[in-house]
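The chains shown are only part of the set, and none of them has been moved.
Labels run A, B and C following the written order; every chain starts at residue 1.
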């Protein structure tokens, strides 16, 4: 596995979150008792055995979500915004004032769908003409309102908006969220 | 595995795995129709807006799971093995021949628990003496058999084993899986 | 029903959010086609038939969640923060960078628990000594880290934090979120 060690070198140059918080992580134990007695340290793997995935920081995800919400509020639309990462986990949700009860899970699913295929959900809807059962994949929702976020061309997050009178409007707001990044 | 090294070369320039497959990712669309017409590229974020998380590669996770399973088989124990990453996603499962029906979800939960607190589940069980309701956190299982995998001290995965007559045995096999890494 | 009419009088003086956005709401139809043809207007109820509930605005909930997250980050703790309203709906979630996978649902449940009983979850844990099965109520989690938000003494929201090494720490951050309100 010569090749794997090559990758390792690459990663050596990387500064991953994990590296940063190493000391802290060792002490991580959400809501548990202090762990000073934790004698046995977890084994350490070689870098050649790892890959990394890129995520929006919570700060950036919040900024994007707020921008999407502000865009909706500017047009007097009441929506919920969600940001989901490439692993399918929700990073941020903002349930806008007065948004309908159907908007929360819709926003999450649109974001999930956009990041899964790295395309706006309004585009993905068109693919159903050829492959209608795509929409049966658990966790997805094929309605306009989801926009992907990419890093160097690869999808790292999806922003989903739901609650406006049309999917086009929802997606316009989601794109406003995307646009707030990289500025 | 010539092909892998090709990818590796790409990574040489990279800063995340995502970067590697940029061209590929742009075309990613699981089971959808070809997307040559996907004109609108997703916006690109700045690096300062992203964080990365480290995962076991599927190759390494499989190697660890197989080692855990082999350790159990050597002692004539029938178990299921699961590897879960720091984001809570299952990477690999191996349902051993003859393992009981309760072992599959148990293995996943033990792995989830170990990676959540970066400690063997046999240690985490002890914390319940002080904070008994920790075990009510969804997705967890406070039984011996889960072992964390760390990179530079930070948790990146958990290995869970279930099905042997005791949690101590299960955890011995899980630790065998951990030990297979870094070799 | 003497009591009801008393309440009615109080509510007569109320001006609800709904009133504000009335024109907009009439056109609300999340992601649906334009509804210009919606001839039949929904019937209008009398005020005496309605009650109102108070919520944190999304702006205030976001501010509180960000304050809680900032307090955790200041101590190098990686946590998730959730804000839940009195109806049990999640308003805002912020998954902090590097927070464990168990933290997301934990934060939501702590917030839910705090707003349900209008008390910090660290206090509620003590009640289990007398009524241990309280913790079997669906949606709850009896671990420190949840703090209630009140308006005129009545609970309107809960803030939940999860991911720090102890529930006391989690709750300190949640209280920092509460403290950010009213300033």
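Heads up, the rule we're going with is that a residue touches a chain if its C-beta (ideal position, glycine included) is under 8 Å from a C-beta of that chain, and two chains touch if they have at least 3 such contacts.
Everything quoted here is computed from the prediction, not taken from an experiment.
Student: How many copies of the chain make up the whole complex, given that 3 are shown?
Tutor: The complete complex, not just the displayed part, contains 8 copies.
Heads up, the rule we're going with is that only the chains that are shown with their structure count from here on.
Student: Regarding the chain A and chain C pair, does the interface count as same (over half of residue numbers shared) or different (under half shared)?
Tutor: Mostly same residues: over half of the interface numbers shared.
Student: Specify the chain with the shortest distance from its C-alpha centroid to the centroid of every protein C-alpha atom present.
Tutor: A
Student: Can you work out the whole-Å distance between the CA centroids of chain B and chain C?
Tutor: Centre separation, chain B to chain C: 33 Å.
Student: Can you work out the whole-Å distance between the CA centroids of chain A and chain B?
Tutor: 19
Student: Using mean CA coordinates as chain centres, what's the chain A-chain C distance in Å?
Tutor: Centre separation, chain A to chain C: 23 Å.
Student: Among all residues of chain C, which ones touch two or more of the remaining chains?
Tutor: 97-98, 100-102, 106, 143, 167
Student: Provide the residue numbers of chain B that touch chain C in the complex, in ascending order.
Tutor: 51, 53, 84, 86-88, 112-113, 115-117, 131, 133-134, 136-140, 155
Student: For a test of understanding, state which residues of chain A touch chain C in their complex under the given definition.
Tutor: Chain A reaches chain C through residues 17-18, 21, 24-25, 27-35, 55, 57-58, 62, 66, 69, 76-79, 89-98, 100-104, 106, 143-145, 162-167, 170.
Student: For chain B, which residues count as touching chain A in their complex?
Tutor: My answer: residues 1, 4-5, 7-9, 11-23, 25-26, 28-33, 35, 38, 40-47, 49-57, 59-60, 63, 85, 87-89, 116-120, 123-124, 127, 130-131, 134, 137, 147-156, 178-179, 181-182.
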